[in-house]
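Yeah, one chain of the complex is gone here, protein chain that is, but the others are all in their spots.
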Amino acid sequence: MLPLISFRAIAPGMALAATACLLLLLDLLPTRGRKDHLAVVGLAGVVLSMILSLGLWGSDERAFNGMVRLDGFALFFNLVIGFATGLVLLLSIDYLRRQGMESGEFYILVLFSAVGMTLMAGAGDLIVIFLGLEVMSLSLYVLAGWFEGRLEAGEASMKYFLLGAFASGFFLYGIALIFGATGSTNLDRIAVAVAGGAARDPLLIIGFGLLVAGFGFKISSVPFHMWTADVYQGAPTSVTALIATGSKAAAFAALLRVLLSALRTVQPDWAVLFWGLAVLSMTAGNVVALAQQNIKRMLAYSSIAHAGYILVGVVAGGALGGGGVLFYLLVYTFTTAGAFGVILLLERDGREAVAVSDLAGLATRHPVLALTFSVFLLSLVGIPPTAGFVGKFYLFGAAVRTGYVWLAVIGVVNSAIAAYYYLRLIVFMYMREPEGSPTVLVPSLPAGLALAVALWGVVQLGVLPAPFLDLAQAAVIPLLR
Amino acid sequence: MEYVSLLMVFAVAAGVAGALMGIPLLIAPKRTSPAKQAPFECGKDPVAVAEGRFAIKFSTIAIFFIIFDIELLFVWPWATIYRTLGWFGFVEMMVFLGVLMLGFLYIWKKRGLEWE
Partner (left out) sequence: MGSVIAFWILAALVVGSAVGLVVRRNPIHGALFLVVNLGGVAALYLMMHAEFLAAAQVIVYAGAIAVLFVFAIMVLIPGKEETGPDPLRAQRWLAVPLGGFLALEIALVLRSTVFTTSRSPATVPGGVEAVGRLLFTDYLFPFEVTSFLLLAALIGVMALTKRKAS
C-alpha cells in the first residue's frame, strides 16, 4: 500500500534539508574565501522552518504510514531546535574565523544536525527516531573535532564518536527486540501491543532497557555521561552549545514521545527507572561540577545535572510533567546557548579564556557582558525572576503534584548545591582582580545579536512565562490521547 | 535446498583455484633466481612496506566506497520490482539518487576524489 505522502507534515524539516542542500551548492561556488554568507543563508532556512512550524500550529496529523507525526509536540520542539540552531549559527560566524577554522562544511553540518533533530522530534516510528539520531550524531561527531590539530579536539571527537556509536548500537538492538516483542516499530502499534499484554514480555523489557541506554547517552544522564565533560571541553564552544541544547532537546523529545505515547499504560514501571536516573544525574553532576576549574567542563557537569532536573518532569509524566519538560528545554536552550556564547567571546593572551580564573575582573572592564553572563548563570541556578526559576518551579511542582515529593526535595537540595559553583563565577567577575594580562572581549556583531536573543528569551520566559507554559502543556496533549 | 546451485558454484571456484595452485606445484620446473624470490609488489619497491603506514587517503576512498556501496544495496531491490512499482517507484529512486548525487558532486568539486 502506498503511504500518504504529505509534504505538509514534513515541511519544517524539508525547509532545513533544502537549505542544507542549497548550502552544499553555494559552498561549491568560487568565493572570496569567506563563508559568512553560508551562515546567513542557513539562518534564513532556520527562520523559514520556524515560521512554517508556527504556521502549522494546531495541526495533528500522521503521514507516511505513521512514520511522521505533525502535532503540537513536534512543532514546539521544532521551535526549540530552531532557536538552538539559529543561535549557534550566529555565534559561530566570527568565532570560527578568529580560530582560523572557517569552512563551508561547518555550516552545512550544523544544518544537517538540525534536520536530524527535527526528524527525531516528529518521528512516529522507532526507525525514524534512529535515522534522525544518526543524521544528528554523525554531523555532531565531525563538528566536535573541528579544531583539528588541537589535542583535546581529537579526544572530544574520538570519545564522542566511539561512545556514541556504542550507544547507537544499543539503541538499534533495543529497537530490534521491541520489534520482536510487539511485531512493530510504530509507536501507536507498540502502544496497542503493550496494552494488550506484551508489557510483561522479557524481550520488550530488555529492548526498552537498551533504548534507555541509547537515549541516556544523548541526554548525558548518569551513568551514560562519561563522554560529556571531555566532549564539551574539546569541541568548539559554539558546537558545545549545539550539543548541550539542540541534541539534548531532540533526544528528550523522542524519549518523551516513546514514553508517553507508546508506554503510557506502564508508566509506574518506567517511572521508577527514571526516578533513579534523575537522582543520580542531579547529584553526580552537581557534586563533580563543584571541583571544576574549566568553565566548559563545569557547564558540562551542569548539563548532566540539568538532564537530571528535566528527568524529574519525565518521571511526573502527564500534561503537567511533560509540559514542564518542554518548557524547561526551551529555557535551557536560551540559557545555555547564551552562557556558551559569552565564553566564546573571551580571549586571554591570544587563547580562548575558558578557565574560571580568567573571569577575574571582567565586571570592571566589560560590565554589560558580565551582567549578561550573570543573568544566564542566575537562570541556571534558578533564581527569580529569570526563566530558570520558572522552569524548575514547574518541574518540581509537577513532581510534587504527582506524588514524587522526595524527588522534588532532592531536586531543590541539588539546586542549592549548584548555586555554589554558578555564583563562584559571578564572584570572580565582580570581586576579584585579574593576575597577569586581563581577559579581553572580542566584539562580534552576530554573536551580540545571538546574546541579545538569548537574553530576551531568559527574561521573557522568566517574567511572562504563562503563554509559553500553556503552549508547552498543549503540545503534550496529542501524546496523551 | 534451493541454494545447492550456489554451493556448486563455490565448489567449482574452489576446485579451479586449487587446481591453478596445485598443478604447477606438481609438474612445473623449479628454477629460482634472486629476482624471482623477491616478493611481488606490482612493480613497486617491495622493501619497507611491511613496517610503513598507509596514507589516510586509502581509508577516505574506502569510506566513499562504503557509502556508495550501501546506495547500491538499495538500488537492487528497486530494480527487481521496478516494473510493478511503475512511475512512482521511478520518482522515489530518483529522489534518493538525486540527494546522493548532490553529495557526489560536492566531493568531486571539492577534489575529494583526487589523489594528491
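Letters A and B name the chains as they come in the text, with residue numbers starting at 1 for each one.
Following the convention adopted for this analysis, contacts are C-beta pairs under 8 Å (C-beta built on N, C-alpha and C of every residue); 3 or more make two chains touch, one makes a residue touch a chain.
All values reported here derive from a predicted model rather than from experimental measurement.
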Omitted chain - touching chains that are shown: A, B
Touching residue (missing chain; options A:Gly45, A:Gly72 or A:Gly145): A:Gly145
Candidate in contact with the missing chain, chosen from A:Leu56, A:Val128, A:Ala284 or A:Ala454: A:Val128
Chain not shown, touching residues in chain A: 1-3, 5, 10, 17, 24, 63-65, 67-68, 103, 105-106, 108-109, 112, 115-116, 119, 125, 127-128, 131-132, 134-135, 138-139, 141-142, 145-146, 148, 180, 202-203
Touching residues (missing chain, whole complex) on chain B: 1, 3, 6, 51, 53-60, 62-67, 69-74, 76-78, 80-81, 84-85, 88-89, 92, 95-97, 99-100, 102-104, 106-107, 110-112
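The rule is short, and it goes like this: only the chains that are shown with their structure count from here on.
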Rounded Å distance between chain A and chain B, as computed from the means of their C-alpha atoms: 41
Complex contact set, residues of chain B against chain A: 88, 99, 102-103, 105-106, 109-110
Chain A residues within the chain B interface of the complex: 2, 21, 24-25, 27-28
